[in-house]
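My structure is below; once you've seen it, I'll send some questions.
A single protein chain has been removed from this complex, and every other one stays in its place.
Here is chain A:
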Amino acid sequence: MKLRKGLVVLTILMLVAGLVLGGCGQKKPEAPKEPEKTVIRFAHWRGEDKAAFESIIKKFEAENPTIKVEQSIEGSEKHDTKLLAEFQAKNGPDVFAVMPGARFANVVKGGWFLDISGEKFLDVVKPHLRLPGQDGGKQYAVPYQLVFNDPVYNKGIFEKYKLEPPKDWKGFLALCETLKKNGITPIIFDSEIGPGQFMNPMLMNNMPSDDALVKVQKGELKLTEDWFVTTLKQFKELNDKGYFQKDVLGTKKAGAAALFAQEKGAMLAQGSYMMASNKQANPNLKQGLLAPITVSADKMKYEGIHTATFMIAINKDSKNVEAAKKFMAFLFKPEIAAEYANATGQMLTISGVQYKTEELMEQAKWLEKKTLFQPRYMITVSEVEKAIVNSIMDVIGGMAPEKAALKAQQEVDRVIKK
């Protein structure tokens, strides 16, 4: 019993001595705490740009050690759906990409854009290129990529047959005929994105005003009018004369791109955004851009189409607005933008960017041309857009232009309840 008591006393003494001696020792220096990082999320749909953005983000984080940027990427359609759901749950990304037109209008409707009017980083984007990101006089998003929705053409084939981009509709038809006679498909067209792309240069000089499609959705102009029916007739003419490849409506975007890369066609009716991937598929390909001029040379108003498909914006409900603005400003620095452009092959809206690839230098020539902002993106009611695109498919599928125009107008009337 005595022994046990002794043991207890001894243990207590040892513990007290340990504590006292420990307390007398030097304080261990605390490990330096990492500064708390602000995490911002950047959401977009361009999976092909992941590596380029990763490299840019690394540089941004090195320059701003207190900010961490997370990239979240979804396919373009899922991106929109997810974005709206996240905004409603007040859990949206801090910085995000958005398309112009109907999709931009939806985010404006939800009130989820932070007004970035007057921000310094906007200065590097020419005022007319900022327009697609504006609503009610406020700048909500800034176009980052500059796309020319004009057919891409194979310069090698054109040189072989001594062809030049034509200046009028007659010339365009003659060009197609020469190509066809030499066994080359003049235009590779696809049913997936082709009608929505090719309709823009086909319409640009036929429309009675630049905002004709806006007037259609307001009920002020009709698709059954001469300007639209003429455009459909011109589509029909190209199809009937065999200037598109066989079975256009069964060809998907990837199939069309493959045909063009294999040099089975002279023009690809998509846009400048295809030039980098075409080159990747066929490194020997020399490409240029040309738009069909659907009127006589003296009536030409525009040489081509431009658009912005990757607009960058900040979430109004972001808890890290300052960090988000810093990141956005970083993306718009010309040297950073140049890194992105040359890595992804995309032309940008930013002034002072040095382009290095052959394709980007070719696109840069179009900055000086008179181009119209993509009419399709001026439509903010998606059903109206679909009705117009479908009328082109109907004509290519064999429907008379007048009937296709009437069908489209009936759908527009139903949607806008006129």
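Couple of notes before you dig in:
We take it that a residue touches a chain if its C-beta (ideal position, glycine included) is under 8 Å from a C-beta of that chain, and two chains touch if they have at least 3 such contacts; residues count from 1.
To be clear about the criterion, contacts and distances are computed from a predicted model.
For the chain that is left out, the UniProt protein name among "Response regulator transcription factor", "Chemotaxis protein CheA", "ABC transporter permease subunit" or "Na(+)/H(+) antiporter subunit C" is "ABC transporter permease subunit". Residue-wise, the contact with the chain that is not shown comes from A:Ser191, picked out of A:Asn154, A:Ser191, A:Thr231 or A:Thr344.
One of A:Lys109, A:His128, A:Lys160 or A:Lys241 touches the chain omitted from the figure, and that residue is A:Lys109. Contact with the chain not shown here comes from a single listed residue; of A:Ile157, A:Leu175, A:Leu259 or A:Met328, that residue is A:Leu259. In the full complex, chain A contacts the hidden chain through residues 77, 80-81, 84, 88, 106, 109-111, 191-192, 245-252, 254-255, 258-259, 264, 382-383, 386, 390, 393-394, 397, 411, 414.
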